[in-house]
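Of the protein chains in this complex, one is absent; all others appear in place.
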Amino acid sequence: MSDHVYKIIELTGSSSKGIEDAVENAVARAAQTVRNMRWVQVTDTRAHVENNKIAYWQVSIKIGFTMD
Amino acid sequence: MSDHVYKIIELTGSSSKGIEDAVENAVARAAQTVRNMRWVQVTDTRAHVENNKIAYWQVSIKIGFTMD
Amino acid sequence: MSDHVYKIIELTGSSSKGIEDAVENAVARAAQTVRNMRWVQVTDTRAHVENNKIAYWQVSIKIGFTMD
Amino acid sequence: MSDHVYKIIELTGSSSKGIEDAVENAVARAAQTVRNMRWVQVTDTRAHVENNKIAYWQVSIKIGFTMD
Amino acid sequence: MSDHVYKIIELTGSSSKGIEDAVENAVARAAQTVRNMRWVQVTDTRAHVENNKIAYWQVSIKIGFTMD
Amino acid sequence: MSDHVYKIIELTGSSSKGIEDAVENAVARAAQTVRNMRWVQVTDTRAHVENNKIAYWQVSIKIGFTMD
Amino acid sequence: MSDHVYKIIELTGSSSKGIEDAVENAVARAAQTVRNMRWVQVTDTRAHVENNKIAYWQVSIKIGFTMD
Amino acid sequence: MSDHVYKIIELTGSSSKGIEDAVENAVARAAQTVRNMRWVQVTDTRAHVENNKIAYWQVSIKIGFTMD
Amino acid sequence: MSDHVYKIIELTGSSSKGIEDAVENAVARAAQTVRNMRWVQVTDTRAHVENNKIAYWQVSIKIGFTMD
Amino acid sequence: MSDHVYKIIELTGSSSKGIEDAVENAVARAAQTVRNMRWVQVTDTRAHVENNKIAYWQVSIKIGFTMD
Amino acid sequence: MSDHVYKIIELTGSSSKGIEDAVENAVARAAQTVRNMRWVQVTDTRAHVENNKIAYWQVSIKIGFTMD
Partner (left out) sequence: MSDHVYKIIELTGSSSKGIEDAVENAVARAAQTVRNMRWVQVTDTRAHVENNKIAYWQVSIKIGFTMD
């Protein structure tokens, strides 16, 4: 445990449903190319507005994963 | 597109339901006086506590809209 | 009102349901030892990832309460 | 209470007397056009120097007021 | 001088030419509704990319102007 | 001196008189339960507005004290 | 649109001509390996000094691009 | 695991030996009153200078521990 | 006016009277070696506590002055 | 020199020995896939605590390397 | 190389031409009293507005130079 090295990447996920779902979408997309994800940190929460309503949320996150 | 100017205003929306709803309430209120809103950025997330529970969320946002 | 003193403590709450629920859990736990909570401010939003999904959210908050 | 929306504006007030007076001056000026001010947050404290003395303080604040 | 109150507004200007021009565009647009502008502070510098080139710059600024 | 450990707590003090007095009130209240206070750092300066005037200042501070 | 995921990478571009050109150079280099770049955010502006003049600018940027 | 609540406290540890030792001293002192410490985050690194040498390091940390 | 260069130095002033007086003391001391001071910005407000009272304020400032 | 482009990646290294060793471990791991590393910046210093002692340090860094 | 000590000073340069020129002016002025300048970091970008146009840019920088 004490000699692990983690890499941190930054993504922005989108969702019309809400903040948590935007994060889940980003994690799901990252899973196509990254293994061993461990944690997520939200760094920015934005939303796109259309016709005076939130059209979709855009949440930027950092993802940490173990380098094998 | 390349010559647009946007104005950015700051609001705090409230909601007993959750963070996204507090943002939606602020956007809905802004729509009474502002047209052409494009994006929202969350700048502060707070909540009011009563009787050991969250009574309502108070979310501060910046709203960007096109100046015609 | 003008002579109140508030103490501010910092907690991290967890929840598999979402960000608001993690905050509620921290407030509920704090209620066992602290009275007169007034406000909450979210200072950090993280999540633990297992098997390419959010296993649980970890939300750090500051809680302000009146010192009697 | 839980459905209020607040607008936040930013001003810089000046005063040769001190920091609090500069804030009071900004609030007094804002009162000419804004109703229902609720809170003030100091964001920057500066001063203008003339002849090796503070000539006047310049304090930037955010003011939150209820949107009716 | 010592009793002036300034209001601060936030705009985002765009330009395909460069950062300074984007700021100039925002100031020119603000001049249609605001008098007595005194200073500008750059708060964020972004650009929109199309076909692997900068299509236009988007520079966010705060503008301070004297309240008469 | 070189092996001291300090604990840091965070309070918000209020006062209708001014910023320094709000800090003094917080320190006086802390003195009821904490010994050996050494330093204070101001972390946030706010005020409550009523009838277009500052009703009272609310100053958040960190207090460091020696753990015996 | 609402289900896009973007990846954000960080580069530092150099140029003896100026800030915008340093950003353009970084974007041009990124284009060799990354498709669908959408936006750039400047995060740090530095310069290398030789013989009392700016020898070249070094501008750090974040680039966001769509993950197909 | 997903329903844990952590409390976060802030300490400053001192040591004439170095940064890590100052943190260890703060953790050792905290262990007299707190159980189940999990993580430490360094928030400020300072040192006291005497006779042109570092006399002792003063490192401020946040400590997170599980609330049983 | 448009070709002035300013130097910025950082000082910490002390005073048992209050925040403004601590700034004035730092400006007065700087005046012994620096000419043409123009502005001050407060960067940190601290205080030393003795016997449960503020013994003196310690205010850090940046001072800008014209280089002749 | 003036036309170099650098890429910046973010890693977290671990070590039971200390902060510098955690950074060295992250650099050594990065060397398996990245060439031409030039600089490191420490962005976060944390530690994992077990049985009231630091079990291992976790230091987050940004690494800049030349893009050939 | 590994035992160099650098001093960092802070200046604000002005120019009616643009941001880069304001930095060049500050570096040129510093060269009258400082040798061995190595790097510049932009810390604040402001401008003075007259008659609804940018009259001159004011760019604050840190300059690092080798102490012989």
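For clarity, chains are labelled A, B, C, D, E, F, G, H, I, J and K in written order, and residue numbers in each chain start from 1.
The rule we apply is simple: a contact is a pair of C-beta atoms (placed from the backbone, for glycine too) under 8 Å apart; a residue touches a chain by one contact, two chains touch by 3 or more.
The structure presented is a predicted model; accordingly, all values stated were derived computationally and were not measured.
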| item | value |
| --- | --- |
| Missing chain: touched chains present in the view | H, I, J, K |
| Residues belonging to chain K that touch the chain removed from view | 1-10, 62, 64, 67 |
| Absent chain, residues of chain I that touch it | 9-16, 25-26, 29-30, 48, 55-56, 60 |
| Chain not shown, touching residues in chain H | 18-19, 44-49, 52-54, 57 |
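The definition used in the following text is that only the chains that are shown with their structure count from here on.
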| item | value |
| --- | --- |
| Each chain counted as touching chain C and chain H at once | F |
| Length of the line joining the C-alpha centres of chain E and chain H, rounded to whole Å | 44 |
| Per-residue multi-chain contacts in chain I, two or more chains | 19 |
| Pairs of chains in contact (touch as defined earlier), listed by label | A-B, A-C, A-G, A-J, B-C, B-D, B-E, C-F, C-H, D-E, D-F, D-I, E-G, E-K, F-H, F-I, G-J, G-K, H-J, I-K |
